[in-house]
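What you see is the complex with one protein chain gone and the rest in place.
Naming follows writing order (A and B), and every chain is counted from residue 1.
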Amino acid sequence: MKSIKNQGSNLCFGIIVIVLALIPLLYQCGMITASSTILFIGKCMSFAIVAIGLDLIWGYTGILSLGHGLYFALGGYGMAMYLKLQSTGGAITDFMHIGGLTELPLIWKPFQSLPVTLLMVVVVPGIVAGLIGYFIFKNRVKGVYFSIISQALTWAVYSIFIALSPYTNGNVGITDIKSVFGSIKGNMNFGNLMILFYVSLIVLILVYAGAKFLVGCKFGKLLIAIRDGENRTYFSGYQVSRYKTFVYVLSAILAGVAGAIFVNFNGCITPSQMTISYSITMVIWVAIGGRGTIIGAVIGAFLINLCEYQLSSGGFVEIWQYVIGAIFCITILFLKGGLVGIVKDRTRCKKKEKKVEGRALGVNS
Amino acid sequence: MVQFINTLFNGLSLSSIILLTSLGLAITFGLMRVINMAHGEFVMIGAYTTYVVQNLFAGIFPSNVQWLFYFIALPVSFLITFLLGSVLEKLVISRLYGREIDSLLATWGISLILQQAARSIFGTQGVNVTAPFFLRGGLTIGGCTFSYNRIFILLLVALCILGVYMVMYRSGFGKKMRAVMQNRPMAQCMGINSRKVDNITFAIGSGLAGIAGCSVALLGSIDSTIGQSYIVNSFMAVVLGGVGKLVGTVLGSGIIGFSSIFTENYTSSTIAKAVVLLIVIVFLQKRPQGLFVIKSRSLDE
Partner (left out) sequence: MRNMKFKKVITLAMAAILALGSTACGNKGASDGDTVKVGLLHSLTGSMAISEEAVRDAEVLAIEEINESGGVLGKQIEYVEEDGASEPSTFATKAEKLIDSEGVATVFGCWTSSSRKAVKSIFEDYNNLLWYPVQYEGMESSENIVYTGAAPNQQIVPAVEYLKDQGYKKVFLLGSDYVFPRTANMIIEAQAKELGLEIVGEEYADMDQTDFAAIIAKIEKADPDIIVNTLNGTGNVSFFKQMSEKNYTSEDYMTMSFSIAEEEVKTIGSDILKGHMVSWNYYQTTDTKVNEKFVKAYKEKYGEDRVTSDPVEAAYDAVYLWKAAVEKAGSFEVDDVKEAIKSGEISFEAPEGTVTINGDNQHVSKTVRIGVVKEDGLIYETYSTEKPVDPDPYLKTYDWAVKANLQPIE
């Protein structure tokens, strides 16, 4: 049974990958008329990566982080700082000049080289998440408490980024940057866009495969065990807080990587990527796609963003807000497994999963 | 001295506003462990209700009794949000029984819908509620000016707390409520209809948000995003205060309110906000369950 399910999701991911891989070719033979569509799909790939990370921590381990935007933005800012320095040639930027700085601040210095930047993109979110996770999980902060704290933390860092405008350019963020491979806008730069697109696709595949491997082995089972019965896992002799911290760090790193990719496609990063509502939007992707399945996170990220891209314009704006709110609500209420859960339900034998009321009571007592 | 009194009053006033917006949240969180992300939108509904009542009044009554509108708006805001809260509980929250995190997310979906509804009905531009004459300006004593409006909010908060206290600790319903709060299965075994208790409690919590909306309507702009600007502080106050004790929420709001005002005296408001949040986060590491905890031997508490 299990293997069929697994094959199904891998097959599904395979199809997604093939479709993605074909997109630039479709453009070249004229099936897709705009390169900006490809750019947007590139952004969606980065969203899929952060969604996978979020799914690991929420769908598998049952810890809801409402602050993944923070890590996404940290990764994004790291990359953007490098790209900005590339375009200024290592000199100080105009916002530093306006802010009264005369030389490059220390915090910007490491971002002059690409390898260091790539390292930072992974290390900075990792360390921040590690510190926070270590203390929070060691003190056994759980459930909604954790969600609220992660939210508050995001808000606090957001405020700091706004306040330190000579270093971060306040709420304008870092704009006017090209991708690692040079400009990707317009027809003549299509080659660059293609390289960036395929590199991102490879990262997505690696992340998917890695996540899939992780949840497939004993570690993944442990995560689910923590989700479903933390104390029982604890009593079975596992250091629950270490596992939690590890997953939290891992998902933060994935968010950071995703942020770095996003910046390349987006050409700017702003603190609004760090807001609470942006972080919750990420949770929405995972919820609607299907939490607890890696493929669900991927599908959710693509589907919701593509819909928003198409529908949140003109007369649809109003309707879209209602639709996304309602779909999200309904998913949470009735379709715990999201879209993927539905498919899974149908392929599964008619064995109905009966919820035991007693468990819910137990949690609540 | 004057400055010190001013600062104290400002801190007290900010704390009271935070308390007013978090009181309802605290009650629902205490009872159902539901963090209602749409709480801010109930504040918004309260504010818009005040606006509507004001306009209706302007249409019907002569201008010399205009000020009465505010006294009508308060109960009307309470009633409308009370009913909406009850409906929301029936439709959404009650289905997420025991799934705390899910109910947090579902209410976020609701808040998206409510915000858009406000935009569709009232437009995106802010609307204005004119304070009734007796709430305009302030009372000056020895160089300190105490705004009537803020004094009124202080009184209103005191009244709300008294009301909540009476309901929680001095009424039959309150007894049931506390019983459900402390041990749900046991209370159910004793024949308490916990669903009904949940419903009414949630409605009361939402109603309090309505009252909060009515009072913040006089302090700033009323638009579809107003709820979001109050909500983070309210969450923090509730979490800091701990579950199930009114005094915890009062203290939590006090700490956040006063520390905001004091830090802001020395830095910019953006930094102050970050500092206060970080202090609360660090504090919660020491006492993850907040300041006050109902003693329980249950493991998953």
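Here is the rule we use: a residue touches a chain if its C-beta (ideal position, glycine included) is under 8 Å from a C-beta of that chain, and two chains touch if they have at least 3 such contacts.
The structure displayed is predicted, hence computed values, not measured ones.
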Answer key for A:Q86, A:Q273 or A:T293 versus the chain not shown reads A:Q273
Per the whole complex, from A:I16, A:A129 or A:I162 the residue touching the absent chain is A:I162
Checked against the full complex, the residue among B:L14, B:V53 or B:L88 that touches the missing chain is B:L14
By the document's definition of touch, the residue of A:S35, A:Q86 or A:T293 touching the omitted chain is A:S35
Residues on chain B facing the left-out chain by the touch rule are 3, 6-7, 10, 13-14, 17, 115-116, 119, 123-128, 130-131, 136-138, 140, 145, 147-150, 216, 218-226, 228-230, 260-261, 264-265, 268-270, 272-273
Even though one chain is not shown, chain A touches it at residues 33-37, 39-40, 43, 91-92, 94, 97-98, 159, 162-163, 165, 169-173, 175-177, 183, 185-186, 266-270, 272-273, 278, 302-304, 306-315, 317-318, 321, 323, 327, 330-331, 334-335, 339, 342
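Definition applied: only the chains that are shown with their structure count from here on.
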Chain A and chain B have mean C-alpha positions lying a whole-number Å distance apart equal to 32
Listed in rising order, the residues of chain B that touch chain A in the complex are 29, 33, 35, 92, 95-102, 104-106, 108-113, 115-117, 119-120, 183-185, 228, 232, 235-236, 239, 268, 270-271, 273-274, 277-278, 280-281, 284-286, 288-289, 298-301
Touching chain B in the complex, chain A uses residues 62, 64, 135-136, 139-141, 143-145, 147-149, 151-153, 155-157, 159-160, 162-163, 230-231, 276-277, 280, 283, 287, 318, 321-322, 324-329, 332-333, 336, 359-365
